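Below you will find the structure I want to go over with you.
Missing here is one protein chain; the remaining ones are kept as they sit in the complex.
Labels run A and B following the written order; every chain starts at residue 1.
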Amino acid sequence: MTDAALADVPRPVSEVTSAGKVLYWAGIVLLCAWVLVPIYFLLSNALSSPAEVTSFPKHWVPSFDMGSLQFFLSFGGVLKALMNSVIVAVLTMILSIGFGAPAGYALSRFDFWGKDAFRLLVLMTRAFPLPLLALPIAVMFIRVGLDDTQLGLALVHTTLAIPFAVLITFSIFAGVPVELEEAAWTLGCNRWQAFRKVVLPLVLPGITASAIFAFTISWNEVFAAAVLTVQNRTLTAFLLQSLNVSPLHLRFAGGAALVIPALVFIFAVRKYMFAMWGIANR
Amino acid sequence: MRRNLVALAGAALALVMATNAVEAQVLFWANQAVPVEEAQKMRDNVLKNFPGGADFQPQDPGPFITRIQAEEQAGSGTIGVVGALHGDLASFTKDWIDLSDIDLGAVKPSPAFMQLGKLGTSEQKYLPWMQANYVMVANKQALQYLPQGADINDLTYDQLIDWAKAMAEKTGSPKFGFPAGPKGLKHRFFQGFLLPAYTGSEVSKFRSADAATAWGKFKELWQYTNPASTNYDFMQEPLLTGDVWVAFDHIARLGTAFNQKPDDFVAFPAPKGPKGRAFMPVLAGLAIPKWAPDVAKAKELVKYMMQPEQQVATLLATTFFPVTDAALPADLPAAARALGPAVTAQTSSPDALPALLPVGLGDKGGQFNQVYIDTFERIVLNNEDIKTVLDSEADTLRQIMIDTKAPCWLPDADSNGQPCPVE
Partner (left out) sequence: MNTRALPYLLLLPATLFLLVFFVYPFVQVAVQAFVGPAGFTTDNVQTMVKNFRFWPSVRNTVLLAAIVVPLQLVMALVMASIVANLKSARNTILYIFTIPLGLSDLAAGIIWLAIFEQSGFLNSMLVSLGVVDKPILFLSYQNSWVIFVAVLLAELWRATAIVMVILVAGMGLIPKEYYEAAEVFGAGPWKRFLKVTLPMLKPSLQTALILRTIAAFEVFSVVQALGGTTLPVLVGQTYDWQFNQQQTGVAAAMALVILAISIACTVFFLRVLRTPKGATL
């Protein structure tokens, strides 16, 4: 781009746009750096020896000392905990979208008595600190036998994820013109068919977004996981909660060990966010 | 996408069903040995040989308390053995079963600790598990700035202030460090070290002129204290990075510094004040809740933890010392080698003034600590008037003593069964 701009001296208009382009890409690179540099610190420290982690000035390139990471990988039960985390997160995803998306659709399409009350209820779940609710929930779970099960924990995580599911699907449904649906009805579709054939493809990115949130919320939640699981510990409860009081090199390694699976998940589903991009644009 | 979701849901449910086969291990619920390395050593070295297996789960304070409360309210649960500090166990005194029928055989725990384990009742509510103390640590580079005539093993608070001042002035940045972070154990320093050294009391002389002097001294020391101290929870980190050269902390929170760089640091006793060299021991105990699923097995685990072999393994795992007369091996790690003698020097010095852990406060232990934390923050960080703060916090302290009817404990004078007075 820069070369082209320099070669085209006599044409000021394209020079302006080229200069703008350079600026534009510089901005993008800057934003990417803003996101990536702290992550790089985390990963490079996770791959450094304990002495390097506490040294000053810091090393910028890790020595690829695997000791700290290996410590976590050799932890008894890490695989099982990883499995538990994935199960709980997937259940949370399914439950929160299963409960949340219909509610989001209703909020976007209908005016009815109690709409605002419902919205407030949904938001309150997010606005009250969960660790205080953990006690009554744990008592309830012990009594009904949900204590120490993945399903029980997923139910609690779903309460955290539902506001995201409801509100995001609501805003996406609200962005889909009612006329599109009505057109489908006139073409002989019933409400459900119209929804499936016309609306659903359009809202898939939004559903994906709320699925990602549900997954990461569950993946990173520590408190309820620590209280409500004993034999079926999640990876986060297993590793993360004690990280704050662990030596520096293990904090980084533990942090990295938790981040990587979450990043893999986001990477795997990111294409859905764009799967239907452009359909609405035609 | 939808078919994938259905498949995922099916697979997840199948797994839920498959993995819920419960093993009959004793659940060992603890709030000590939380750092991941310590927890792993507890599992690998201390509990490995327990017949039937024990599941060691160290927790942050929040989840730790919440689960015990939940099981208490539900009247049933899965916790077999609780391992926690004296004060934490005191919060749930009525939930613990009497352990006096555990036959310890040749193992002889310290009688003073056994007494504390009764938590003011006639039953043995917990058995002592492990003990620790607080000491000072210095980077060897700091020693050159020691004031003239000062002996590191017989330091006074005034000399410590001079030392911190010299370091700050000669190196250009304050090098004394103090665990005043959110999880730091600052309150123990005030309760068990600073105030008793100046007043000879932990509670009753809280707002005396001597106490005001002590706080004045601490404020002086704070001028030469690394201001990042309000972020420090464990002093081993800033000692290792060199941000701090001299520090006070719990021995378990200093161990990593010695284990990583054994030649760089020295440990030494806490300073002394006009009333003596005050110090406060740390005691962790093992208790069994009434609703434990298998009480016999849980008692087995408690007994197992008291054996000499496990007591030593616990020391190696956590830098907490045995509570029994277990013989220590010769090849201890650097942390235990350096910190053990400093603790001994502190407890056996001629002017030693032991300040005991609070007794009889029940679940008000946290509020008791908060009085000292608030006093510190108001006087030192917010620069409020010492006298005013002491008077107002003394009211809170007095109320706690009246509410709990807790009589005085050492070093305060005996209050003859009456609530400990705050004069």
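Basically, a residue touches a chain if its C-beta (ideal position, glycine included) is under 8 Å from a C-beta of that chain, and two chains touch if they have at least 3 such contacts.
This one's a predicted model, so the numbers in the text were calculated from it and none came from an experiment.
Peer 1: Going by the contact rule already stated, which one of A:129, A:145 or A:188 would touch the omitted chain in the full complex?
Peer 2: A:129
Peer 1: Which residue, A:23, A:51, A:79 or A:121, contacts the hidden chain when the whole complex is considered?
Peer 2: Considering all chains, including the one not shown, the answer is A:121.
Peer 1: Of A:18, A:84, A:158 or A:229, which sits in contact with the chain we cannot see?
Peer 2: A:158
Peer 1: Mind pulling the chain B residues that touch the left-out chain?
Peer 2: On the side of chain B, residues 61-62, 65-66, 91, 172-173, 180-182, 226-228, 230-232, 238, 241-243, 363-364, 366-367, 369-370, 374, 377-378, 381-382 touch the unshown chain.
Peer 1: What is the set of chain A residues that contact the non-displayed chain in the whole complex?
Peer 2: Spelled out for chain A, the touching residues are 24, 27-28, 31-32, 34-36, 38-39, 41-42, 45, 54, 56-58, 98-100, 102-103, 105-106, 108-112, 115-116, 118-129, 131-133, 135-137, 140, 155-156, 158-159, 162-164, 166-168, 170-179, 191, 202, 205-206, 208-209, 212-213, 216, 219-220, 222, 236, 240-241, 243-244, 248, 251-252, 255, 258-259, 262-263, 265-267, 270-271, 273-274, 276-277, 280-282.
Note that in this section only the chains that are shown with their structure count from here on.
Peer 1: Between chain A and chain B, what is the gap in Å from one C-alpha centre to the other?
Peer 2: Comparing mean C-alpha positions, chain B is 38 Å from chain A.
Peer 1: Report the residues of chain A in contact with chain B in the complex, numbered from low to high.
Peer 2: 50-51, 54-56, 71-72, 75-76, 80, 83-84, 87, 90-91, 94, 131, 134-135, 138-139, 142-143, 147-151, 204, 223, 226-227, 230-233, 239, 241-248, 250, 254, 272
Peer 1: Quick check on the complex: what are the chain B residues that touch chain A?
Peer 2: Residue positions touching the partner: 1, 5, 8-9, 12, 15-16, 19-20, 22-23, 27, 34-37, 39-40, 43-44, 55, 57-60, 62-63, 66-67, 69-71, 73-74, 76-78, 183, 233-234, 236-237, 240-242, 256, 260.
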